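Here the complex is missing one protein chain, while the rest keep their positions.
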Amino acid sequence: MAKVLMKGNEAIGEAAIRAGCIHFFGYPITPQSEVPEYLARRLPEVGGQYVQAESEVAASNMIYGAAGVGMRVLTTSSSPGISLMAEGISYIAASELPVVLVNIMRAGPGLGGILPAQGDYFQATRGTGHGDFQLLVLAPASVQEAVNLVILAFELAEKYLNPVMVIGDGMIGQMMEPVEFPVEGVGPPLDPGDWALTGCEGRERRIVNSLFLDPEACNRHNLKLKAKYERMAENEQRWELYNCDEPYDLLVTAFGMMSRICKTAIDDLKAEGTNVGLFRPISLNPFPYEPCRRVIDRAQRILDVEMSMGQMIYDIQLAAQGRLEIDFHGTAGGVVPSPDEVADKIRESLARIGRSPARKPGKRSAKAAAAQKSKSKRSKKTATAQKPGKRGGKKPQNAGKRSAARQSSARRHGRRSGR
Amino acid sequence: MAKVLMKGNEAIGEAAIRAGCIHFFGYPITPQSEVPEYLARRLPEVGGQYVQAESEVAASNMIYGAAGVGMRVLTTSSSPGISLMAEGISYIAASELPVVLVNIMRAGPGLGGILPAQGDYFQATRGTGHGDFQLLVLAPASVQEAVNLVILAFELAEKYLNPVMVIGDGMIGQMMEPVEFPVEGVGPPLDPGDWALTGCEGRERRIVNSLFLDPEACNRHNLKLKAKYERMAENEQRWELYNCDEPYDLLVTAFGMMSRICKTAIDDLKAEGTNVGLFRPISLNPFPYEPCRRVIDRAQRILDVEMSMGQMIYDIQLAAQGRLEIDFHGTAGGVVPSPDEVADKIRESLARIGRSPARKPGKRSAKAAAAQKSKSKRSKKTATAQKPGKRGGKKPQNAGKRSAARQSSARRHGRRSGR
Amino acid sequence: MPRIEIDKERCKGCERCNDACPQEILAMSEALNVKGYSYAVVTDPSRCVGCRLCAIACPDVAIEVYSAGTQYEFFAY
Amino acid sequence: MPRIEIDKERCKGCERCNDACPQEILAMSEALNVKGYSYAVVTDPSRCVGCRLCAIACPDVAIEVYSAGTQYEFFAY
Amino acid sequence: MNKIFGYPPTLTPRTTHYCPGCTHGVIHRMVGEVIDELGIRGRTVGIAPVGCSVLAYEYFNFDMFEASHGRAPAVATGAKRSRPNLIVFSYQGDGDLASIGMAEIVHAANRGEKITVVFVNNAIYGMTGGQMAPTTMPNQRTTTCPMGRDVNEVGYPVRMAELLAELRTPGFIARGSAHTVQETIRTKRYLKEAFEHQVAGRCFTFVEVLSTCPTNWGLSPREAANWLEREMIPYYPLGVKKRPDVQAAQEGA
Amino acid sequence: MNKIFGYPPTLTPRTTHYCPGCTHGVIHRMVGEVIDELGIRGRTVGIAPVGCSVLAYEYFNFDMFEASHGRAPAVATGAKRSRPNLIVFSYQGDGDLASIGMAEIVHAANRGEKITVVFVNNAIYGMTGGQMAPTTMPNQRTTTCPMGRDVNEVGYPVRMAELLAELRTPGFIARGSAHTVQETIRTKRYLKEAFEHQVAGRCFTFVEVLSTCPTNWGLSPREAANWLEREMIPYYPLGVKKRPDVQAAQEGA
Amino acid sequence: MAGTEVLMAGFGGQGMLLSGKLLAYAAMNEGMEVSWLPSYGPEMRGGTANVTVCISDKPVGSPYISRPMALLVMNQPSLEKFGPRVKPGGLIVVNSSLVPIEADRDDCTVIYIAANDLAKEAGTARAANLVMLGAYLGWSGVVDKKTAVKMIEKEFAKKAKFIPANKAAFEIGFAEGFKAKGGKR
Partner (left out) sequence: MAGTEVLMAGFGGQGMLLSGKLLAYAAMNEGMEVSWLPSYGPEMRGGTANVTVCISDKPVGSPYISRPMALLVMNQPSLEKFGPRVKPGGLIVVNSSLVPIEADRDDCTVIYIAANDLAKEAGTARAANLVMLGAYLGWSGVVDKKTAVKMIEKEFAKKAKFIPANKAAFEIGFAEGFKAKGGKR
């Protein structure tokens, strides 16, 4: 299939259609509004429906209704909107409905700003709502990966009957990159299984519910959910290692777009003769603790970089179990750390373990810039994403295919944007 | 001051009044409805107002408005209601307003049940809403402590200009215990400082806001908040040690009412000659990692007990840094582990480190029951709560005074209850 | 002859049927059902006209009505 | 003689004042202000009647009106 | 001898958890009967609210959702828009619909969602133990207005049927009551008409039913019915508030 | 020579971020003027919404809140109930007030909160780039109804002034427009009356103002004014919808 | 004594929550630590309502007790559910006016009291809960009779006309309990 250049938000919308999702309920919010806008145009073309909810509270309950009757369904929002879905998401998870949520994070807390941020890590992985439940959380680092993960999200949602969140920052929503859709057309409809409310004609009636007044029943339900989460933790860890084949003293940890910025910094430092490894969780929940631990064990120090005041670092700590010191570099509010800035922080961390490169940390040097010009070394050693138990080469399910291909479609994606 | 027998929910309402809070905005939900019911009666008597919000979403924005004009304000709710406040709480934290929230947790996720649970630990300590912000979270284990911590919550909210959550389970809301109010009458009004919107007559105008369109400004704001959270972590850790003076092989960790059940189990086991320590965080955030680590260092194994599927255990892991194995016992859905059940789990954990008491785990024995009858040993070695840097004896600020006192008031607190 | 049947175990003793009966032939039992409620009883079955008002009033659908009249398929009223 | 003053740096060139002026004495400048907008100008100041309609129409409060009439304290209209 | 009144096939045999004399039971039965009469049980999806009728899914014998507090109209929207062939209705109390769920009901009505809403107005929060609802009558005492609802402080009760009828989007909107047999019969006609409009794919449909809460009103079932008649009906007038222009709708379709 | 029109003292000197010809600016100025005329700046607290007027706090020169999307009436409730002497108003767009904030505005109105709500209805989500609002006109194209609003699918525009006027609780409710000088003058009178009622502690007050969004309507400011006149006013009739019975209110107090 | 736990169970409306409260108040007034933990939730609506009262001379540990020292039951389901949980050597007081079955425990003391009938004698059948409380205190002596009576007076202070019947009911129950104990403690 040919590559097209697409805005992340629009690619996410299209990916949902390819996955067979033709119902969208959501509310506009920058920087994700292109998803609803795109789907408002596209869904009627494929026999689906775009419904603009009156609020994110309503949206989260509409997807509950849509999923409950056995249809694939998507909603997308950004940070404050996700907060408003907290109760609804808890109900969806408790009722074991397969929905896909996308959070294109902006700066917080409160109204914050609309620029890229990663400050909803905790919210996504821990406290999305009340009670014991978990989302599957996937964090893409490119538009292509966003497409792949959205499609995967629908698969996983149905496999586990669990809500799946794809989480990215404003950059991934707003930027255009070439994408190839792994499937053509509109995916087949969801199998309503033995749970969807399709009308009880000819079968036992069904109930979609999260109320268990009897505490024993409620406890059993929680244990059932827990067992499911353990299954997810067993099977659905995804991550990427970068530059971890050569020896390294420092391991950088980052997720989403931040990891790409770190890669550029790491590449720049290679030109200075320094090798630094990178660990990127693709599934933020289940977090790949063991794989992370394995690469931690080969390092002497960790530098965690986030577009937040430090949230994933707790999971890195849990993986490190106190074995290594962890440095942190984070910004919030929409400030995106530049590759130079990250490189400086890497140098500082290296200095702390006496592995400082000769040159003083400073602005990206002419030499680095020149190296950047011909990044021949970056080629084959790139990203290898792995699943537990499958160490080594195997190309991950969700790695984007990057072969050059002719652009086949000239769909127009430029739109007015705002907040 | 004389002791009165009061339902936890009503005592919480009264404590707020004693702290000078005469405005309440909230929405009924079991098992906390007695708070609004009590305050609907009481507040008009003290010149305040009870306003029933149309929803928890509205309530969280009403307290934002009330705190913004410089009044002490309280809202209370239970799990699903707190989820609906996620956005509002993020705004309050971002705008640095002092409000006190109470979550009388019920079983989740979704509609769940209305019986006691502790499944909102993550939500309270990590992902209450979007963006980088933190609540101060205090977890009482008795009605008296609930009173003390609510009063403290107002102090801390004002000291840090930060929302403070007092979190308990349905048991603490519904049970009656004797309480003594440390202060008489209605506390003095809040000082509107240099931030409250009281009308700009005669001074520069003020703005209560969380919008920072400039990313640098938004980042600075986040750094300012972070510095505050570090100050909180420095000064506001609270915890209790029980039975940690004698040597122990096993450390039990639990918070809130669950810790009391563990204490009974521990007391019962003492009669069998086994000494087990207990660590109870009183401030769930900031979590007392260091104090916890200190008692962990003296144990050989940890048993974490929660009325959830395992949430605080992550913080225990962070404190333990991989040094010890951690067993977990949890129930959810409103099932409250009994002292017998906990005692069995303690025996199992002890068995794993070869410290099994001779007798097989089983139902609470007649001997234990007899011991229960004369718990003489429990007396002076009880609860010692400590703050960092203040090891040892000093009576904690927030420890309930348990001296026997005559009941002075016969206020009636029995009410119809429901869901 | 029209008649009603009261499922005494469904009855919660609310007396709504008593109030509804135009023939005033319903009353409450002395005895209690297993849930502890005094339940509705017919004092004079012979006077029942099969008007269904008692059944329509009953929140617990504890009353069935039989009559020689047309059988309504779904108890339309 | 009534007159108006236009703060050309506040003006965003929306032309609402042009449309509002009953005397039709407002127009847009050839030149641009620092923000890049063509701004409102008075073509024939002598015909201004001080009716304030331009000012009332202006979303950017870029127009002040002076007249021999009563001074309204807060520009009531 | 024919059975001319009996247990509707579309209700499960379970005895409800409602208090004696609570007219939630009457309303359940009517809804069940209408669904039987229209023969739509096999394609009906009901939505239980949070309120005393939270367990409605135990009593209605067809596919059911349990929705979060107040959001049933949004759940209904999601369900109906996704599977338009289903007959979707929500069953909601006054706290649920008129307080926390105000935005959802107004917008579902305004979007013209082709669903049916059964709105049980008992002027109080039944399930949580009798707190004030937006529909609580002036001076009525509840646990959160122990001195009676003070309209100067908290305003007058909301009349949902009239409020929704004010919207320009077509709809069927009526208010009945379940406190007497006569009104019950009339209300059942409203319910039937509402479902019929939905079956015809015509418009949003809404039936408010005045209902008793003997327990939280602190009255016997009989007193409760009298109180409803005396206090509520003058303020909440019964009748059809709005009807779709069926002619126009058919031409439009 | 006297200055008979000039910059209101109660606005900050900042140039707004509004697009050229956007009547948000006119409405800001009117609010500022009214506050000056009533001499209440020193005890006024304004509430900015989320929407194009999110930065209203940069322009109004008195104490201001920035509220979350749609919840300004709840914030106003919290503020006014806590400090009744303050003059509290919210300034909200149609997405903010009529979509996400529906429950909050209906309940604030119904509780009779003694606040003033300035409701700027421009039939679109301005700030986020022109999505459909509940107030979007039939067939109007927006980024989320690219073929025009289909009233059969999403219903008719919501008329907030009429909806709120339907509530029984007393209030002052009016609709004006800022698209012409004449209507601007009339609207300012509504705004002034609204604030006067609040100063007198009388009732809930609400002024809807029809406003242009040249940018997202894709029209010049002039075309936008014409469009508003031609399309919006027939559907959104101007005038006072409800007035408190001042006599009665005074006796009540 | 150092402490005890009592579970009082019946249908909602039978007044066991009040009996528990009176007991807790009385114990508190005698300087003891107490907790009063009602069941709430699913059991409530039309079902059983029960309360656990813990009394101790030390701070009460778990207010939630799986195996109480004493059980007071007003209906059959409660006896069936909680009867087996009473600690060996404990006490079960059964309201035999309403409970047609016997407690299947030979390692506990079981007292059968026709509480409703006795209460009727005292003036009002509604005071059966006080007969039960009286019987428990007559047997156990956990708090002083005088203290308990004072609590009853306080509780009904605003409805003074109910005091005599309630006191009488309590006294009758107390006598029964004391008798069951063998007239001495």
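When the chains are written out, they are named A, B, C, D, E, F and G in that same order, and each has its own residue count from 1.
By definition in this document, a contact is a pair of C-beta atoms (placed from the backbone, for glycine too) under 8 Å apart; a residue touches a chain by one contact, two chains touch by 3 or more.
In this text, all values refer to a predicted model and were calculated from it rather than measured experimentally.
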item: Residue among F:I4, F:C19, F:M137 or F:V207 touching the omitted chain; value: F:C19
item: Options A:A271, A:V336 or A:I353, residue touching the unrepresented chain; value: A:V336
item: Which residue of A:M171, A:C200, A:V252 or A:I302 touches the chain not shown here; value: A:M171
item: Interface residues of chain A (partner: the chain not displayed); value: 3, 5, 30-31, 113-115, 142, 170-171, 174-178, 257, 260-261, 263-265, 267, 334, 336, 338-341, 364, 366, 369, 372-376, 378-379, 382-383, 402, 404, 406-407, 410, 414, 417-419
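The working rule: only the chains that are shown with their structure count from here on.
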Remaining connected clusters, assuming chain F were absent and nothing shifted: A, B, C, E, G | D
item: Least step count from chain A to chain E, where 1 means the two chains touch; value: 1
item: Maximum centroid distance from chain D, chain identifier (CA atoms); value: G
item: Chain A-chain D separation of Cα centroids, rounded to whole Å; value: 53
item: Inter-centroid spacing, chain C versus chain A (mean Cα positions, whole Å); value: 62
item: In chain D, residues with contacts to at least two other chains; value: none
item: Where chain B touches two or more other chains, by residue; value: 30, 51, 54-55, 57, 80, 87, 91, 95, 110-111, 113-115, 209-211, 213, 334, 417-419
